[in-house]
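Only one protein chain is missing from this complex, and each of the others stays in its spot.
Order of writing sets the chain letters: A, B and C. Residues in each chain are counted from 1.
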């Protein structure tokens, strides 16, 4: 038998942290004893609990503590973290501390260092400059000092939005039977709030954004300064460009909804021409592209990352064929993002969710509840899934954002 | 081995009738020989084919011919139909001809009689007045003369909409990746056309119509004369009334989207009060109900049928607790209906589809593709499934129908 | 401002009761102050909390207390409940206490009376015999003494299964990405346990049970004594009988999976013949039906309720055309049921869930996650949703139940 005392602090009751911790302990076949608990008297007060966890052996205890930390339960005993140097590029030391996307600090040589930009599933590298970074496996370099084990690591428990919100308890959020007109207005309000606070808005788009006719709405969001960063794949960009040049999306007329003759190869011809120009920006400059989401990004200087996938046709010259480089490019653009809108995207939305800190407020919109559930489960503790038609949602969002008098501006970062 | 010659006539190639007939013959392990085929030279011309069908034995042949007739393939040999009298109420003679919902005529005593209002899964009763009616099993009465076998029965093959339509080939229609804003406009145009031609519009509503915030839009469609008949269940009506009296739908605030306190019993209290008034109409007259879909129906004299189900709370006094009577009440209101709009309803939409002739143009709107596919597969050869958010669809439909200058009026029937 | 002190007791942390109560208070725009909290030291100890709730006015407070009681939060102050007599048949007094399906007791004239068989959405009628019953609205009779308001009513909070279970935290249970072979074994173990404890097993079946080839497995479960009560609709029974008489289900061959010739009317012909026999039992006795689920129920004397719906063909003579009577018949058979298996059924499964006390362990199996989520959200606090193929699930379940040596017997009740 092996024991250790852990503590959790924050809104641990109504943010479900304490229940989850107890549940995890029992589910692991271990046991707990509550040593001390101090429940906040009011909604504004934080609560604290100290719990003794007992597991069958030290190994089981260790991996349980590891799991509990994901939920913000830290050891009371804070010793210095163990640092081990990488001995090969792209490989972390065995036993590396595997990050969450929550705010995290580590006691190193007697002092607390804060992780600069939390990202899940990374190692923690302590630099000679005293900075602590979440580093994905492939970017580890020989000699990097990496935190090993959970000793000395403290994470802050996630807080869910509190008070009277339209976004109800737990994940019953993901129902299709909600009044969407209301939700659109509430999402607009949150976006407006985040922008007003100086945060950037990231938008992640799947090809269905174009197929469902949401392209012009998203282009408007770029043109009018709401979208600061765009992530997508070859398909989204190709169909956006196709709809501009040919008036079709995957050969279906965007204005009439009927299949165009010869349309099945339209996107290929457009991709081929863009390859000839050398880049989307060059095609815009040459006047070949004169509207649409990608056009607005180029014109407004909005940065975008198009990540490749094995099913891509072409691909467009701007697409990162190397997916590891694509993810690195996405990482580069994330600091400063405070709100993320994921529209009809599975692959790129999940990829993005994996890279973002938990504090980014995320709205996942898709007509398929399975996709929305998958997205809301990952990536962010502040994710809200909305099961609705992306085409109708996007045009409603534009209307709502325009209703207010004050003109939004791009975030200064 | 047994053979028979059948013929099909109409747009048998592009309406897929001939391919389906050939497919059914082969799938049944039987064989065919094309005797004569006359393909229409142009899109406007009809085509004709005569095919000899050979099956293993007369029984297999008979049941195959029965199946083929569903697709409009009739025997060339037209003898008089056999008529057998019912010997017990509510039970058809063995071997009764089981109807489709296609236009059908029967040769009786040397003359062709047309089925007055085709309904699927019925028997055909030949009255002493020379009229031929589709009669559901439970309404058969002792002495009724019922058509037995397929001899003498001819059905007209279904035609699918032709030419340049937004509603593409086969059932790829049911995709969620379509520009819905377009579809809304096209549905509005079809409704306008049907109403202009003097047809009635039927609307079938599920409870999610209210949960998704579509209630006010549907109420507007009733108030402004678009909806002529309404079918629904206890749940839809109860939540419509609840949203009017309490401002909630199943306890969720319709204007704020958040759960109201004590809201879970709101619909029960409203049902209880309506039971006290004795009917929805009485509650409207007394001023207890002053808005919503049911209110508009009462005020405008729009007939409605609320069919009961085993999961009903209460139920409301207007609900038919006897489902056989409910279906009969629905049958009574169907003649004159030319277009049907099914909103977020599974049970009542399928029930309605079972009762309608194939010529009623039907639009099934639901966010769940499985429901839409199920509905589009049944009920009508002219059904179009639209996978989208009902709340956003309904408000768009109201906008589109209002756009046009001419004021719609209720169909005169 | 109005205040009241409430208390919750039980596994209020890890069963999420306290968090839910706090959440509901804040969501209602009210506020709380924790007066006293006593967290159980170990997993076996119960916890207790007293909380002062403050709302804007007495009405808001009252309806909030009403809502909180659904989650097991009772007023500390226990006065006698108010009783009001019904003045009309089928109508409860205004302000009636609307039941949950949790264990409930009421202080009446200074003594606690326990609700005999909790059912949600009912009124509580106090009989002259001192018994307290949950009575659906339509069965209230003039003079019945009905509990009004929440004063004096105490409910026990629901407990979720604790410890090391395959059924994880919250409703992530409903994922399709679980190893189903494992789940089948675990469901078998729970069924075995419930039967061994003398409980009955209820099974609710939809028509897809037959379409997916699960019919023989369910028939085996009846024949071998596992199923004690069966609820279904006309469609399930008709296709079960059709598959026995004709070898098809909705015209599709059950043994070959291909459409049979003439098959679309097979179920109609079988229904018509059963109507001639007068009942399924009569058709079994006459030898017309010699296998299948309904056959085994008749042979074994297993009671069943077939509830009607507006979409029914026929219907079969055993079907309750009156849905209120159908629900009453279902109520009659529920006492003694300890475990419920809902297979590919939406309508009848939801209807059943509405009638059952929260303590019945319920497994909902369907390939559509939306159905499973809907079912697991209602009916029972012990519901587990399993997204899988019903045909493959049922045959696995039979195998697992047969593996064990001891022969199960029908529960003695």
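Before moving on, here are some points about what is shown:
Throughout what follows, a contact is a pair of C-beta atoms (placed from the backbone, for glycine too) under 8 Å apart; a residue touches a chain by one contact, two chains touch by 3 or more.
It should be emphasised that the depicted structure is a prediction, and the values quoted were computed from it without experimental measurement.
The chain that is not drawn here is touched, among residues C:135, C:367, C:383 or C:398, by C:367.
In the complete complex, the residue from C:112, C:182, C:197 or C:403 that touches the missing chain is C:182. Of the options A:75, A:195, A:239 or A:348, the residue whose C-beta touches the omitted chain is A:348. Shown as candidates are A:28, A:209 or A:245; the residue that touches the absent chain is A:28. Across the interface with the omitted chain, subunit C contributes residues 164-166, 168, 176-183, 186, 208, 211-213, 252, 254-259, 367-368, 387-389, 391-393, 395-396. Along subunit B, the points of touch with the absent chain fall at residues 13-16, 18-20, 22-24, 26-29, 31-34, 37, 39-43, 49, 162-165, 168-172, 176, 369-370, 377. Against the chain not displayed here, subunit A makes contact via residues 24, 27-28, 30, 60, 62-64, 66-67, 70, 88, 90-92, 94, 96, 98, 121, 137-138, 233, 258-265, 268-269, 271-273, 275-276, 307-315, 321-327, 330, 346-348, 350-351, 354, 368, 370.
Here, only the chains that are shown with their structure count from here on.
Over half of the residue numbers at the interface between copies subunit A and subunit C are found on both sides, making the touching surfaces mostly the same. Chain copies subunit B and subunit C are related through a rotation whose angle, from the C-alpha fit, is 180° to the nearest 5. Closest to the middle of the protein, by Cα centroid, lies chain C. Each chain gets a centre from the mean of its Cα atoms; for subunit A and subunit B, those two points are 45 Å apart. Averaged C-alpha coordinates put the centre of subunit B at 32 Å from the centre of subunit C. With centres taken as mean Cα positions, subunit C sits 39 Å from subunit A. Within subunit C, the positions touching two or more other chains are listed as 24, 27-28, 370.
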